[in-house]
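Shown here: the complex without one of its protein chains, the others still in place.
Up next is chain A:
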Amino acid sequence: MPDIDIPARPTPASPARILARGVRGLMMPHRIAMALVALAGLVAMVLMMDWSWLPAYLPRLWAGLGMTLAMLGASVVFGFLIALPLGVAQVIGPRPLRWLALGFCTVIRGTPLLLQLWLIYFGLGSLFAQFPELRETWLWPYLRQAWPYGLFALTISFAAYQGEVMRGAFAGVPYGELEAARAFGMSRGKVFRRVWFPRALYRALPTLSGEIILQLKSTPLLATITVTDLYAVITRVRQATFLTYEPLLFLVAVYLCLSAVLIGVLRWMETRVPQHG
């Protein structure tokens, strides 16, 4: 036992109570003042800037938002699924596997995502185009579009970052808990499913929310390989209307809202986790 005081973890709270606590927190004088300033800024933006383009582009903006969220969601889910074996391999894998996983994480985390995206899209894309046989297969309708390459790049990127997090989370589960599971006759698979994985997951959850937010902010890079996500739509708006600030401010507002919602949801999940010690 460490002899420093560790604050007790909050007991799982209902969404209503979290909301009530949040509202109470917002009622501080300096926060009210800041909120008023922000509100004034918002009113000024709405009244003094040109938003006439917005209604016409709304359907395309919705589609772009859908693409952004689809890319985010799919890359987080697939990336996480790849991160699990990456984490496990680095903790208990035989040496070659451990090195492979470590190498993958190091290379992907050590190079810019934009670079990976371009290498995969322009590199793989032109490589595939050299095999006419591919055009006959069911894969071709996908391979000739940009988004599969984008999704692939985002996925391996998320997998590499999260794989590193999972490595730490798996390694950090106290050995005695796993030993107890073995001592009660659990098979290796059961020890993993019932003890090791849930314990590691709960430990990794706080970092996971940070990684997801970072991933959201990486999605605009997809616009550079012609995926029409929200950012790409806004770029079109700017080119068509010659407006600079309005579309960009709109983008700021949307990403902020998405981040806020994601943070809220993930924080709520964290409070529900039975994590003690």
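Heads up, the rule we're going with is that a contact is a pair of C-beta atoms (placed from the backbone, for glycine too) under 8 Å apart; a residue touches a chain by one contact, two chains touch by 3 or more; residues count from 1.
One rule holds for everything that comes next: contacts and distances are computed from a predicted model.
Q: Looking at UniProt, which of "CoA transferase", "Na(+)-translocating NADH-quinone reductase subunit D", "Amino acid ABC transporter ATP-binding protein (PAAT family)" or "Xanthine dehydrogenase family protein" names the chain we cannot see?
A: "Amino acid ABC transporter ATP-binding protein (PAAT family)"
Q: From the list A:60, A:98 or A:190, which touches the chain that is not on show?
A: Missing-chain contact among the listed residues: A:190.
Q: Among A:58, A:77, A:107 or A:180, which one touches the chain that has been omitted from the display?
A: A:180
Q: So which bits of chain A touch the chain we can't see?
A: 174, 176-177, 179-187, 190, 194-195, 198-199, 202, 273-277
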